[in-house]
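Partial complex: the chains shown occupy the same locations as in the complete assembly.
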Amino acid sequence: MSLPAAFHEIAARVNNWGRWGVDDEIGTLNLITDDVVRSAAAEVRSGRRVPLALPLKEDGVQTGLIPGRVNPLHAMVQINQELFGPGTVATSDDTVTMGLQTATHWDALTHVSHSGKIYNGRPAATITAHTGARFSGIEKVPYIVSRGVLLDVARTKGLGRLPGDHAVSPEDLDEAAKFGGVTVRRGDIVLVRTGQIQVYLAGDRHMYGHPSPGLSVRTPEWFHARDVAAVADDTLTFEIFPPEIEGLWLPVHALHLVEMGLTQGQNWDLEKLSTACAEEGRYAFLLSAMPEPFVGGTGTPVAPVAVL
Amino acid sequence: MSLPAAFHEIAARVNNWGRWGVDDEIGTLNLITDDVVRSAAAEVRSGRRVPLALPLKEDGVQTGLIPGRVNPLHAMVQINQELFGPGTVATSDDTVTMGLQTATHWDALTHVSHSGKIYNGRPAATITAHTGARFSGIEKVPYIVSRGVLLDVARTKGLGRLPGDHAVSPEDLDEAAKFGGVTVRRGDIVLVRTGQIQVYLAGDRHMYGHPSPGLSVRTPEWFHARDVAAVADDTLTFEIFPPEIEGLWLPVHALHLVEMGLTQGQNWDLEKLSTACAEEGRYAFLLSAMPEPFVGGTGTPVAPVAVL
């Protein structure tokens, strides 16, 4: 079995293999140049900051459906311990065990493979238990700081959140950009708001996961045409789930991560940002969303912040 | 036994308990106002970005001396797994177990207590295995984005790195600020470079830890006088180790975290930033250093980025 022709046709149109050289490991993040960052900083007007990460805790978004993807387990190894003797300064220390794709996160380009390949045509078999991802591991990404643009699809449509069967289309993105008065530019990080995370915030982890609105298989071309550097949204699956084309699972993942080399983010809490952008009447901002440099990591928790 | 009078005298001069209300949990981070952030963004000139985190890996900076503070253990739970059947898109997933104070990190204010108290006079006993830190856990810090200032003490003195017995003094900080042409201001995040991390980068984890240069017990007053929001450096122990006053262990930790409510960072790799600042002739920049919001966490890994 292999992926259907419909997939391969889109793949051919968005493929970036070789675009930044055969040795490239970071894909569209190359589009974030010093110029882009300078103009991103220039977007700061009010100095208002909006954090976009969910709290990291044991009752996080994971339900156990994805084997091995565990919510953070926090445990103590020292509590007010006077390590240097009675009456001395005391310290507390803690540890965590967690999946790297568990909460608000970036997928590394290596999180997905298809047809035996990862981004830039390398063999998928370069991912091993011994080293993790030998190429395009998350530690290869030096920084993710750029202009962020919120495409608030739910608000544009006058909805609190999109229905579970809504595939966010290129037309939706155009409409939301127009609503926000922004033009998506080369090097931007695009945040797409569906409102789906409200389901989790209201306490229902199971319904949050699926059915879920999310990106349509038609959107990668939209991002490709605009040379977007990265994309994140407020859902568990990133793309609409169950998928639009029967039997074609995770096509947007495969197009973004494998074909385009476009880093993508999931479980971003865009609720407060939606409010802030609406209040300030601006949908572009400085976005810092630094990956934790796990060597060989196929993903990373991230604590993004938008500065308006 | 209790802490010596010398400690309590300094403590009385720098104490911030109640300054931001009895309910405050974030201390000097309150000093990072919208105004401060706006002017921080205005420091961006070239758009050059410098990441400051060490890679997260099993042979990280920890040597086993601090019980329970383990380097990141990375393991795979899926490798190119075709979860939806043969020939479908495949995913790779990984997990990590690590101490929250292990690598490049922020200490939460609750990382240290003395005399039974944490910041703002709360009982140290509010830290439990059940909830971790009930007050001032790292998830209470919504964002750390501000103006960063590099005080490159080693470079100022014409040294690659300071000797192991060098306590960085207020005079050293003044001298480095003058060398850098910067005035430390309210709300700044001050990065103090000793060069010590070169020892680790050269492969010697044991010598990196101690003896180590670091902040003198006299520096908290210097930071207090300038209303600094946070301080980080490039050592394992943050302050000089072994300490200046025999039997007074971790006094700077206790003054910063407990008395002042000043968030502090350790194991920051300031080597490339030192080069960048020297090349650009500027020692102030936009700094984003977002904590991962571990609920109840007494610390957090951080992937800081300086934008020049």
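A and B label the chains in the order they appear, each numbered from 1.
Heads up, the rule we're going with is that contacts are C-beta pairs under 8 Å (C-beta built on N, C-alpha and C of every residue); 3 or more make two chains touch, one makes a residue touch a chain.
Remember, it's a predicted structure, so these values are computed and weren't measured experimentally.
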item: Given 2 visible subunits, total identical subunits the whole complex contains; value: 4
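Everything below uses one rule, namely that only the chains that are shown with their structure count from here on.
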item: Distance between chain centroids, defined by C-alpha means - chain A, chain B (Å); value: 26
item: Residue numbers on chain B that touch chain A, as the complex places them; value: 1-3, 33-38, 41-42, 44-49, 51, 53-57, 66-70, 72, 74-80, 83-101, 110-114, 124-125, 127-129, 132-133, 139, 142-143, 145, 249-251, 253-254, 286, 288, 290-299, 301, 303-305, 307
